[in-house]
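Next up is a structure, given as structure tokens.
One chain of protein is taken out of this complex; the other chains stay put.
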């Protein structure tokens, strides 16, 4: 059991989630590396100090460079705006420090590529923060698919839909400006990552990207509200992806359904402790989708509770992510999704943007 | 209360459904016109006689022409294979007899157009048998939409997915041959009709149509297993349509979800007595999709039962359809979906076929 | 194929349901006996004539005696108020005419016993109208239980809860007067019948019966709003039964859950086309309640539709009941629930009333 000093850039929504995760992960998973909340950086000395006090960090920094360069900070978590990801990650990697970077990996494809190059040069643990693939139910779904439980896959549909901007009268704010903050930049990476995790590489996409509410109180919206992609996976399977921030009524609409020749799988993030499985076997009269409740038999559940169906939540996904990051540091083995996996998501997003522009099927390999 | 002699061409699945409906509709709805099961036609004298006896028709015919021309047959229901629809409908309409024709209206676009022309010339009641829009829940959903209950619509997704050919080893049969029997010809017309019913005309489609299982025991499959369409409605709203006959686990996957600026609606035919409604109003803490059970407050439910939630089923949809057909005959007012509405579905299907071929967005007006 | 003249006493809610069922049952099930709607009786000549016209009967009668004695009426359906059941049934049975009597069998235990005696003397088909046990899903559940699919049963819970009197300000009407119209008389017989159908005889009950809203606009309520029973089956299994007419939000709350050593079954009438089955078998990780949609593999479904999941409804339950009644007439074999089965329900209800009065466990055999 070895201590490791953690520095987190950003003390907001995701910075807090990672701080809590790093506080709890040792006791939850009895990890070999034990995180020590060493330093948090924020945009001002005041906010940094406030975050440090609230979240339990030993020290605060108003400049992320101070954090990255601090010798007691042995691993860096990047939870700051997307435009800052590249610079922070490159600086940390250049010092040989492992980096867990929040999704999306970067604000532009170019920056994402630079980050992968930096990670390759550094040769240390690097990871992109796609937490939703880490629920026990979704890990189990991936396992079922890999085992061939539903036979040859024939269809893959996924979505990430929320409604935080459904009200057309919600005032303009930072989320309405900049492609990186639109649906393609902010929400769609989650289902794109799911598509890649479940189905492997995407060959081509055909996309529509929509700015539904063109103006809001305060001015013009300059990024997208929703999008859809028809997908052709390299394996030949077809699928569909939808993402929206104006899907009224949807709160955590990270959902997928997968059809196979021998069965089917369904999941909805609004009931994240259940996985629905259909097997085309046994008497026809007894067939039906079964609602499997996550439990100690499923990946990573047992560390949280010995009773099945007792449930894990959003924060627990981040704790699992923290365990994976620590393990990658400890073992030197890459853990999905690495920066390279984060780049793969960015490439699909770029292909989608081009397809929507041209109205044509677009090969991901061409971006 | 006047009697009306009904002739049904075809005594199979749908022929029986219409016969039962015509037996029950008078008592259910206290209709002004009271159907008399006059004659059923089938492909052989033996099968026609068997159907007549089983279903309670007065007489049988081995030739649909005899049925159409019989003076006691005052209205004709066409429930025979799609290739036969045009000839039967034209013959009946030429004699001034109202026609209810099963979906899809015809096997080809040309034939569908000819049928509409014949109906226009005849000026009598004509109707296409899209039963699924007739559940009380879906009628209510259309009413909610029309009243603006969910505000400005921003997204429309629908599907019709079943799994009757999910088993790759299911032997080749008539369903695997002929475009009219594939998913585009047989299942997709239902959700296309729903899309038109809810959202009005479709301007353009971008389609993918797939033959997933290319061969089956017995030979080569020559039609499609599943398809997806990206939709651009003339109103500007975007949407998606999926249809499949290999959607393992889906039994009655006629489903839709509609997002609006003020709310959302969801429906799944596997729970046809429930409509899910979300309203973006009231305290945020109390918002959620509510499961509304069909009851006497909803369209056409009361005739079946005075207790809410007691449920209607598939056969009841056909009874409602029968009532609508009788009413169209009685009043001379067209009732949705007419032949012209059935043609509109065929035009979207044709545009989809062309789009899938070209890989381009295709305007429905161009077909 | 033989015609049989049907007379229905009562043209209201249930009278109509039976008339529709008798109109449709021949075509649905290709029955050997084919019903002819011969006569309907109601309380006045006007209402009888109106019902006859609306429902399609050949003739009307203002006196049930005329109906019962009419030679063209060969079988009688009793759908009039409970106080009238005995006299009508006795008269019909005395003439050797089969009787289908709506539930509950009678207004008092004494009358129920007299009706059973009359049926025994007559030796003709007799049946009590508990329609809810006839959904394909519930028939299938009974079959699963009989086959031992869930092993040794360890718990049985059922309820019938609706909310038609949930509003405390709903005015006093006939439903608020007379024990036969209270929850014990009107709703509870359904779950009691279910308990007996699934589990066999009940040895003892411990009951609470409650008049929650003692007065309503218009006066004093004199019967019960809700009740609960702890059950001891003769087999040793324990259970619970709840019934209410003030269960706010419940529309068709006919529900049960059955635990067994090897599995469990759940059903809710608000989703009557689904049965939930859990089997304690296979890998723990894959276990879950599966939602089985009623389909052609399940009892009596195929006659309504060849597609699974397409659904049957309330009216279809009555059609199945009609088929069973006709079959009992034709074959001379009794069909569950006979008058004797209806009496068994009345005996449990009586034991419940006594238990609630004494506050003690009460043996059903003692009533």
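Letters A, B and C mark the chains as written, and numbering starts fresh at 1 in each.
Criterion: contacts are C-beta pairs under 8 Å (C-beta built on N, C-alpha and C of every residue); 3 or more make two chains touch, one makes a residue touch a chain.
Because the structure is predicted, anything quoted here is derived from the model rather than measured.
Check A:23, A:47 or A:222 against the missing chain and you find that the one touching it is A:23.
Touching the missing chain, out of C:32, C:124, C:166 or C:203, is residue C:166.
Touching the missing chain, out of C:212, C:306 or C:367, is residue C:212.
For the options C:136, C:189, C:263 or C:337, the residue in contact with the chain missing from this view is C:263.
Within chain C, the residues in touch with the undisplayed chain are 150, 152, 154-155, 157, 163, 166-168, 206, 208, 210, 212, 225-226, 228, 230, 238, 240, 242, 244, 246-250, 259-264, 278, 280, 287-289, 359-361.
Residues of chain B in touch with the missing chain: 140, 274, 277, 283-293, 295, 297-298. Residue-level contact of chain A with the missing chain is found at 1, 13, 16-17, 19-20, 23-24, 26-28, 30, 34, 53-56, 162, 164, 251-252, 269-274, 293, 295, 304-316.
Here is the rule we go by: only the chains that are shown with their structure count from here on.
Shown here, the protein chains touch in all possible pairs.
Using the mean of the Cα atoms as each chain's centre, the chain most removed from chain C is A. Chain A and chain C have Cα centroids lying 54 Å from one another.
Mean C-alpha positions place chain B and chain C at a centre distance of 34 Å.
Of all residues in chain A, those that touch two or more other chains are 287-289.
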